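The complex is shown incomplete by one protein chain, all other protein chains being positioned as in the whole.
Going in written order, the chains are labelled A and B, and every chain counts its residues from 1.
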Amino acid sequence: MWMQKEISLKPRSRGFHLITEEIERAIGEPGQIRTGLLSVFIKHTSASLTINENADPTVRADFESFFNRAVPEDEPYYQHVFEGSDDLPAHLKSSILGPSVQIPITDGRLNMGTWQGVYLCEHRNHGGSRNIVVTVHGE
Amino acid sequence: MWMQKEISLKPRSRGFHLITEEIERAIGEPGQIRTGLLSVFIKHTSASLTINENADPTVRADFESFFNRAVPEDEPYYQHVFEGSDDLPAHLKSSILGPSVQIPITDGRLNMGTWQGVYLCEHRNHGGSRNIVVTVHGE
Partner (left out) sequence: MWMQKEISLKPRSRGFHLITEEIERAIGEPGQIRTGLLSVFIKHTSASLTINENADPTVRADFESFFNRAVPEDEPYYQHVFEGSDDLPAHLKSSILGPSVQIPITDGRLNMGTWQGVYLCEHRNHGGSRNIVVTVHGE
């Protein structure tokens, strides 16, 4: 059985944001597929998806601080600069973190750990709405 | 056809560890599914999974050395510090490396390259036992 839905996430500020609930709403009643996999794919090259701690918001703030230092803006050797200082670093961060997550479905529910949540990683200053494709398949 | 199993890995020291055989044992006889995909998902935010060289153990030692330098402990700008110096870096490393791997199944076997193996990346000093969900689907 396959279910697939493309949704637009509301615009977020630059940084890391929990979107687990929006994904769960997109797929609706979880019980139809008992055993399977959920795949979420972001259709952009300057934002990304990852899974990390869903509780303390300082983790998400520290992610933004760390990645801004690890992938600095305005390096003199960057050639792709015409879309703004935040653009090329956004491309780099999006490939380091990746455009998709895969999560097992067990007994009709997302089988993540207690402290896991899905992050939208918004790497642009004004990224606007982001589109994701949620695919569920299983039996 | 779907097969799914959740297993607990024995506690490992901080560092990078080959777990290919444990995954193969979890899924049992490989021949039932001829063509498909294996997905392995770790249910934690301070450990991760990756695929890399399965032979020379100095590669895994160098991974630990490199990531400790790339994601240092005790940076003055970290806010999430109350769980210990190794905690926030562990969250960052786990998102850089990622919580899951996907491997094709061909002719009833994991179709990895000769030198590829699955690593458990243990980023905490005392991470304890880690739970992974192994999902196989195919025909």
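Here, a residue touches a chain if its C-beta (ideal position, glycine included) is under 8 Å from a C-beta of that chain, and two chains touch if they have at least 3 such contacts.
This is a predicted model, so every value here is computed, not measured.
**Student:** For the chain left off this view, which of B:V101, B:L120 or B:V136 is in contact with it?
**Tutor:** Selected residue, touching the omitted chain: B:V101.
**Student:** Give me the chain B residues in contact with the hidden chain, please.
**Tutor:** Against the missing chain, chain B presents residues 35-37, 50-53, 56, 58-59, 61-63, 65-66, 70, 96-98, 101-104, 106, 111-113, 115-116, 119, 137-139.
**Student:** Can you list, in ascending order, the chain A residues touching the missing chain?
**Tutor:** The list for chain A reads 2, 4, 6, 39, 41-45, 70-71, 75, 77-80, 88, 91-92, 94-96, 98-100, 102, 131, 133, 135, 137.
To be clear about the criterion, only the chains that are shown with their structure count from here on.
**Student:** Centre to centre, by mean C-alpha position, how many angstrom separate chain A and chain B?
**Tutor:** 20
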